[in-house]
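Only one protein chain is missing from this complex, and each of the others stays in its spot.
Up next is subunit A:
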Amino acid sequence: MISQLFVLSQRGDNIVFRDYSRDVHKASAETFFRKVKFWNDDGEEDAPPVFNVDGVNYFHVKVAGLLFVATNRVNVSPSLVLELLQRIARLIKDYLGVLNEDSLRKNFVLVYELLDEVIDFGYAQTTSTELLKSYIFNEPIMIDSAVMPPLGAASIFVKGNKRMPGTVITKSVVANEPGGRKREEIFVDVIEKISVTFNSSGYILTSEIDGTIQMKSYLTGNPEIRLALNEDLSIGRSDYASSTAVILDDCNFHESVHLDSFDTDRTLSLVPPDGEFPVMNYRMTQPFKPPFRINALLEETGPLKAEVIIKVCADFNPSINANTVLVQMPVPKFTNRVNFELDHESVGNTTDFKEANKRLEWSIKKVVGGAELTLRAKLTFSQELLGNIMKEAGPVSMTFDIPMYHASRLQVKYLQIAKKSKAHNPYRWVRYVTQANSYVARL
């Protein structure tokens, strides 16, 4: 199955290296890293997640700036190996609280312990955070998460919602709280990644929502949990669904989820295992209201001059803010100078012309719902343009996070914890966030 497994830092250093069957040479990590680094001559293209060099198959996933790599010589299911690598990364995160180069280096003995139990002689064994607890003896060495850059989707909450305790999401499943007693809590995150393509006149060409309901439980005693979703939720194309209904194209569920009452009242019941896991993944192509409208205009204003006007309208409730908004647009390759003009100077608004890849970048720290922002940029060219200027520039793309916004209108109506004792009530956090996956407006 798998011959070796290793974790490399961004610079290609071996942090963890495990050889299971010794049929792949020792220098594989070096071979791999060189191949990935110089996949093609200009270094523009990424190496695919699976490739073969001299009869050795290399599988890798990138998580938190680290490369998790497996090698072997036999023909196996690539998705099995990639899923396994991804799972190993998540396991390590569950145990260490934070997954990054520093935490990995400090805890590599614990990581070896984990790897030994997860894979034996190349064969996948158990990857359950819970079952593994009894085999892991090293205590995680916690790194100071406050100084660490926030990671992954969950980090949004730290910035977006002040009520949320900042450390919880970086809590290890095994380490004890400073106070000695564990805090009983459960997190349910509805994370939606949206993709929208607007044509030049602002009509939506394609749109899709890829959503995940993610759960992370720190409840003791493994109580059963019931999660109720919108009652008007339907899956697959149904003819009778009203226009207000939420219609998912398709979805899948975590192994632990029981769907017995899902068909009648859209309730999921499960005994959540330890650690972070996706309860449900879903996909929706039903039309929805995009959170931002983008208008972009490009005009030649002289022989060596052109002007770009980008207007962004936040089409959501003023009580909600979008964070870390970034608008980008490639400009003609002969552009050598850009003068920016913002309609009103607001704090946290920065503009930049990336000369190397000929791109305008406009970043906005915070956009309040209902706001309308305009950027004007005057371009100067070093040479006269030959063809149509519209074919030389664009499209405008946007990235953003909007906490407490759910584009699909899918909702967690309630979260019920079945527990006998009424002495204490665990904290329950249900959070929403919408992120841009591919948000593009064509010129």
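The rule is simple: a contact is a pair of C-beta atoms (placed from the backbone, for glycine too) under 8 Å apart; a residue touches a chain by one contact, two chains touch by 3 or more; residues count from 1.
Here is the rule we use: contacts and distances are computed from a predicted model.
**Student:** Under which of the names "RNA polymerase I-specific transcription initiation factor RRN3", "Ribonuclease P/MRP protein subunit POP5", "DNA repair protein RAD51 homolog 3" or "Beta-adaptin-like protein" is the non-displayed chain listed in UniProt?
**Tutor:** "Beta-adaptin-like protein"
**Student:** Using the document's definition of touch, tell me which of A:D210, A:E300 or A:D315 contacts the absent chain.
**Tutor:** Going through A:D210, A:E300 or A:D315 one by one, A:D210 is the residue touching the chain not shown.
**Student:** Identify the residue among A:A322, A:L379 or A:V440 that touches the chain left out of the display.
**Tutor:** A:V440
**Student:** Tell me which residue among A:D120, A:D265 or A:E299 touches the hidden chain in the full complex.
**Tutor:** Checking the options A:D120, A:D265 or A:E299, the one contacting the hidden chain is A:D120.
**Student:** Considering the whole complex rather than only what is displayed, give the residues of subunit A touching the chain that is not shown.
**Tutor:** Residues of subunit A in touch with the missing chain: 1, 13-17, 19, 21-23, 26, 44-46, 48-50, 52, 55, 57, 60-63, 73-80, 82-86, 105, 108-109, 112-113, 116, 120-121, 123-128, 134-135, 137-138, 195, 197, 205-206, 208, 210, 212, 236, 249-255, 278, 280-283, 285, 330, 357-358, 386-388, 391-392, 395, 397, 437-438, 440, 442.
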